[in-house]
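Only one protein chain is missing from this complex, and each of the others stays in its spot.
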Amino acid sequence: MMTAVKERTQVDLTVQPTPIEVKSENIIAVRNLEIFYGDKRAVNGISLDIKKNSVTALIGPSGCGKSTFLRSINRMNDLIPGARAAGEIIYEDLNILSQDINVVALRKEIGMVFQKPNPFPKSIYENIAHGLKFAGIRKKTELDEIVEESLQKAALWDEVKDRLHKSALSLSGGQQQRLCIARSIAMKPTVILLDEPSSALDPISNAKVEELIIGLKKDYSIIIVTHNMQQAARISDKTAFFLNGDLIEYDNTKKLFTNPSVKKTEEYISGRFG
Amino acid sequence: MNSKAADRVATGVFVAIAIVIVTILVGLFFYIFVNGFKYISFDFLTSPSSNVRAGGGIRDQLFNSFYILFLTMLITVPIGVGGGIYMAEYAKPGKVTDLIRTCIEVLSSLPSIVIGMFGLLIFVNTTGWGYTIIGGALALTIFNLPTMVRTTEDAIRAVPRDLKEASLALGVTHWHTIKTIILPAAFPSILTGAILAAGRVFGEAAALLFTAGLSTPRLDYMNLNPFSEQSPLNIFRPAETLAVHIWSVNTQGLIPDVNEVASGSSAVLVLSVLVFNLLARWIGSLIHKRVTATK
Partner (left out) sequence: MEKVLPAKDRLLKSNKSGLNGELRGKMLVILCAIIMISATISITIFLGTKGMQSFTKNGISLIEFLTSTKWNPTDKASPMYGVLPFIFGSFAVTFLSALVAAPLGIGGAIFMTEIAPSWGKKILQPVVELLVGIPSVVYGFIGLSVLVPFIRENVGGLGFSLLAGTIVLSIMILPTITTIATDAMSSLPNHLREGSYALGATRWQTIRKVLVPAAMPSLLTAIILGMARAFGEALAVQMVIGNVRDLPSSILDASATLTTIITLNMGHTTYGSVENNTLWSMGLILLIMSFAFILLIRYLSSRRKLR
C-alpha cells in the first residue's frame, strides 16, 4: 500500500482532513499548534495567520509560550531533547512540522535572530559569508556583493566597511545584533524571526534596531517576540498576546493596545501583572 | 584538649601534609635533574646505545619515542576527536550512549600492562608482525583514546550553545556547523588536551614492552625509505623507546654505567614531559588572554 503507516511522522502531510486555505496576503497559517516539552504542554492549541510583509509582535509574560512558538516556526525546537509539536504550521502550502521537511532548507527561508547577539568568533565578512558559502556561493565577487548588500540593508555598512576583516567580536553589542540581522538577511529569507532582539541592548542601540526592523518589512515578513510592550506598540502591525500557553488575543496592534477585547489583555498591557 | 587547641593542631597537620607533598616533588625533581644533567651531553643524545659496554647514548631511543608518539597521535587524534564529536553532538541519551560511556570508562581504567598484553596478542602474534613500531603505536592508541575523546567532548560542550544555534538558524547543516563553527571554537582546548596526552604517551613504557619490544635494529638515518629494514622510518621494525630503555637497562641490562644512562635518560624524559606540560599551559593562557581581550 502506498499510504503505509509512517510511524515517525507526527503529522501526516498527505492526509489533510480540512485543507487549510492560506490567503495570499498571509505567509504563515498556524492551526491548533500544540508544543510539548516531555509531558509538559507549553503551547495549547493556538491558531493564527501571519501577514506577509508586516511586523507581527508576540507579547506576554515570561514562560507564556511565545518564544517556544517562535522557535517552532523554523524548527529550532528540534534541538531541545523531548520537545515535540502537534498541529499545523502551514508555509508555502506545506505543514512545516512534518518529518518530511528538510529543516536545513526551511531555516534558509525562515531566518532567526536571537536574544543575545551571537556573532561567530570570525571576521565581520566571514560572519555573513558563513551561510552563503554553505549554500554554495563561492565566487568572491558574488560574496562581496551580497555581504555589502546585507550590511547596507542592516544599516551597518557605513560603520564597518573599513574593517570588514576585523573580528566581529570587536563590535559593540548593538552593532553585533545588526550584524546578526545582516547575516540572516544575506540568506535571502522570506520570514525573519526575532527573539527579543534588543533586550540585551542599550536604548540607543535599541532604537537603531527598531528603526531597522520597520525598514525591513517591505522585503520580509517579520515575527518578533518582545518583553517590551512599548516596542511592540512602536514597530508592529499586528500583536498577539500569549498567556500560559494560550493565545489570548490577536489583533491589529493599535486596536489591541487601545481597545483590547479581552480583560486579561487589558490587565497585562496596563501593567497589572507580567 | 579544648577545641581551640585541637583546631590549631589540625591546622598544623594540614600544613605539614602540604609541605610533605611539596617536598616530595622538589626532592624528585632535584634528584632527577641534578643527577641527570651531569650525564646529558651532545654525545649522549646523538650516539647509539650499547648493550654491553659503557658510554652508550640514547639517540635511537629518543628518535623511537618521538616517532611512536607521532604515529600514536596521528591515529588517536582523528578517532578521538570523532568520538568526542559523536558524544557531544550526536549521542542521544539512551542505552547506546551509556554503552559507549562504559567503554570509555573501561578503556581509561585498564592497566597499561593489560593493554600491552592485548597488543601482544593482536598486533604481535595474531598479525604475525612481531615487535613493531606500528604495534606499539596501536597499543598506545588504545591507551590514549579515552583521554582524547573526553578532552574533545568537554571542549565541544564548553563552546557556547548560541553559536551553534546561530549557524543552524542560517540553514547550515549540523555537520557543516560542527566543521566550521564548533570545532574551530573548541580547537584550543582540544590542542591543550592533546599536548597533555602526548606527555603521558611519551612516558608510557608498560604498554610498549611487549608490542614495540626491547631492541632497536642498527639504524641508518640517511636511509629514508620506509620499507628498508635499516630505515628509522620503517614502521615494521622493533623499537625501544626512552621510557622502555630506562626500565630495561635497570632490570635486564649488562652495561656497567647503568646509573649514568638511566639518570641521563630520566632527566631527558622528565624534561620532555615538562616541556609538553608547559606548552599546553602556555597555549591555554594565550587563548585565555585572547578570549578575555575581546570582551
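A few remarks follow.
Every chain is named by a letter (A and B) in the order it is written, and numbering of its residues begins at 1.
One rule holds for everything that comes next: a residue touches a chain if its C-beta (ideal position, glycine included) is under 8 Å from a C-beta of that chain, and two chains touch if they have at least 3 such contacts.
The structure presented is a predicted model; accordingly, all values stated were derived computationally and were not measured.
Across the whole complex, the hidden chain's contacts among the shown chains comprise A, B.
For the options B:I133, B:V149, B:I181 or B:I235, the residue in contact with the chain missing from this view is B:V149. Per the touch definition above, the residue from B:I178, B:L191, B:A239 or B:I255 contacting the chain not shown is B:I178. In the full complex, the hidden chain is touched by chain B at residues 3-4, 6-7, 9-11, 13-15, 17-18, 20-22, 24-25, 28-29, 31-32, 78-83, 85-87, 89-91, 99-100, 102-107, 109-115, 117-118, 120-122, 125, 142, 145-146, 149, 171, 173-176, 178-179, 199-200, 202-206, 209-210, 214, 243-244, 246-247, 250-251, 259, 262-263, 266, 269-270, 273-274, 276-277.
Against the chain not shown here, chain A presents residues 91-94, 96, 100-102, 104-106, 109, 134-135, 188, 190.
Quick note on the criterion: only the chains that are shown with their structure count from here on.
Here the spacing of chain A and chain B, counted between their Cα centres, is 48 Å. Considering their complex, residues 92-93, 160, 162-163, 165-173, 176, 180-181, 184-185, 294-295 of chain B touch chain A. Partner chain B is touched in their complex by these residues of chain A: 74, 76, 79, 81, 104-109, 111-114, 116, 118-121, 130-131, 134-135, 167, 169-170, 180, 183-184, 187.
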